[in-house]
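Structure provided below as structure tokens; questions to follow.
A single protein chain has been omitted; all remaining protein chains appear in their positions.
Entry: subunit A
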Amino acid sequence: MKARIFVTLKGGVLDPQGKAIHHALEGLGFSGVNDVRAGKLIELDVADGTSDEDIDAMCRKLLANTVIENYRIEKVA
């Protein structure tokens, strides 16, 4: 079973990487981009039957730093 973990910076946490991407897009002539926020996608290949609680614990204990980041779990069959 695969689980995709999307880790994103919380609102209000400065994202210099997103800012740099935004500037680069503008430099390429793409106007109308209001804001860019960059995050991470972590793909886990886990044993079938791994509980949601376990995946959530992985996120809280390591994959995301909940002081500054949110995470979302998407299970893929």
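Here is the rule we use: a residue touches a chain if its C-beta (ideal position, glycine included) is under 8 Å from a C-beta of that chain, and two chains touch if they have at least 3 such contacts; residues count from 1.
Simple rule for what comes next: contacts and distances are computed from a predicted model.
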*Among "Ni,Fe-hydrogenase III large subunit", "Phosphoribosylformylglycinamidine synthase subunit PurQ", "Alpha-ketoacid dehydrogenase subunit beta" or "ABC-2 type transport system permease protein", the UniProt name of the subunit that does not appear here*: "Phosphoribosylformylglycinamidine synthase subunit PurQ"
*Please pick, from A:28, A:47, A:62 or A:77, the residue that touches the omitted chain in the full complex.*
A:62
*asked:* In the whole complex, not just what's shown, which of A:14, A:28, A:47 or A:77 touches the removed chain?
replied: A:14
_Just checking the interface: what residues of subunit A touch the absent partner chain?_
13-17, 19-20, 61-63, 65, 67-68
